[in-house]
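I'd like to ask some things about the structure below.
A single protein chain has been removed from this complex, and every other one stays in its place.
By letter and in written order, the chains are A and B; residue numbering begins at 1 in each of them.
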Amino acid sequence: MSYDKRFDGRELNELRPIRAKTGVVKNAVGSAMFEIGKTKAIAAVYGPRELHPKHLQNPSCGRLRCNYNMLAFSGSGDRVRPGPSRRSKEISYVTELALSPVLDLSAFPKTVVDVFIELVQTDAGTRCAGICAASMALADAGFRMKDLVCAVSVGVVGDTPVVDLCYDEEAYEDGAVDIPVAMMPRSGKITLLQLDGDLSKEKFEEALSMAREACNKIYEVQKKALKERYKESSQ
Amino acid sequence: MIETKYIKSLAKKGERADGRALDEYRQPIEVEYGASAKNAEGSALVRIGETVVIAGVKMELGEPYSDRPDEGTIMVNVEMLPLSSPKFESGPPGIDAIELARVVDRAIRESKAIDMKGLCLVPGEKMWTVIIDIYPLNSAGNLFDASSLAAMAALKNTRLPAVVDGKIDYKHRTDEGLPLAKDALECTVYKIENSFFIDPTVEEEEAVDARLTVGVTQEGHICAMQKGGYEPLTEEDIKMMVGLAIKKTAELRKVL
Partner (left out) sequence: MGEILVKEKDIVAPGDIMTTGMDFIPADGAIRDGENIVAAQLGIADVKGRLVKVIPLNGVYIPKRDDIVIGRVIDMTFSSWFVNVRYAYDAVLSLKDASSDFIERGADLSAYFAIGDAVVAKVSNVNKSMAIDITMKGPGLRKLTTGTIVEITPQKIPRVVGKQGSMISMIKEHTGCQIIAAQNGRVWISGKDAKDERLAIKAIKFIEDNAHKSGLTDKVKEFLTQGASQ
């Protein structure tokens, strides 16, 4: 069966409405909230801090450490048991790999910069929302970055390539393919790529080609949010 | 920094570092209902000054305890997210989180804010479990009061999910709320030197000698208490602190 009209009426390449804001956790060095549709992520940056155990320290630059977590009531359906799961550990790890290429931590040898990502509410695309929030939080904290990092899930629902899948699309009964992508927007280089599903190479390439345009839209939202706090008119 | 000495010297004169009165809450005090409405059956985000706490309720079905076959159950859980403070580390809940969860739980349970019999679906077989998860999002002092307020607000915000063939259908939420008989809120009174005050900042909390958390219902009845801190309190101290707590919970109640 062909999926040609999306459940929420969006165009195939249309993102859900996005809200982004920085400085949401006052205790942190930098922080940001990134909300896409009903998926809402908050990221906060602490550090550079001491890194233990010592053997993990890099003598020439700081390390990035990401921690992704879902609040117990944020998941669709059952309560999420608190504590790290294999899934959250994997997401934490790929998030770190997605963000590290843009960061310059050479001024902070032997330290760690911690980024904590919490999902307050979820409707698919959580790791991507987390990466968008984390990238903004790192910039908000004043770290040197070659670029921001933008992330979005592209995919195929039925046999239709779409951008920014919601939960119902991911769970589409005739099959869906979920492809989270993170990229450095200026160069288009990809820093996160995962895939869940069953599809041909051609369909994959079709879906992937939609990622760049989607990320560019997210990029504009992120930059605007970063600068918003410092506008002459704001207090 | 040299805060503790500074705060104690001000406390001796009945003053506070930020110029507030001893019985003054930071502003704003705000409650945002439905902060995670999509998936949480009930939720609320609370701000007291710069402290931000979010609480959410998930409903589950289960078997009642054999000694209370016609009652539901409730569970309160707190996690001190490392996101909310440079002082919190990742890991299982430490004693701070456990104490906070049990103190918030105590006020709700002992006041019988929820009519537990109203949570029973089939006596001896099926009942509702109410699970409240509380998380600080910015820990800037007075997590006790903020958490208690957030938990109560989340309970008020809760709507039961549909039950189909004895199983919960989380996708469909009814209009039916929890059987709430009362509301219970907690106010914590702190003692530094000879001054008693509420709503401390983080620096004030570090300088504290002792604290008393008091759970109060809307009738002005006491339903829970917890003394904290290493210094002892006299009976006079306690009477003072309880009186202040009863007065101040009335103020918190206005935002509910």
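Structure notes:
The working rule: contacts are C-beta pairs under 8 Å (C-beta built on N, C-alpha and C of every residue); 3 or more make two chains touch, one makes a residue touch a chain.
Everything numeric here is computed off the predicted structure, so don't read it as measured data.
When the omitted chain is restored, the residue from A:Asp140, A:Asp164 or A:Asp178 that touches it is A:Asp140.
For subunit B, the residues touching the chain absent from view are 1-4, 6, 10, 15, 17-19.
Touching residues on subunit A toward the chain that is not drawn are 29-30, 47-50, 59, 102, 104, 107-111, 139-148, 184-186, 219, 222-223, 226-227, 230-232, 235.
Note that only the chains that are shown with their structure count from here on.
The mean-CA centres of subunit A and subunit B are about 32 angstrom from one another, to the nearest whole unit.
Residue ranges of subunit A in contact with subunit B, taken from their complex: 24-28, 38, 40, 42-44, 46, 67, 69, 71-79, 82-84, 114, 116-118, 120-123. Those residues of subunit B that touch subunit A in the complex are listed here as 35-41, 43, 50, 52, 54, 56-58, 60, 77, 79, 81-86, 90, 92, 131, 133, 135, 137-140, 170.
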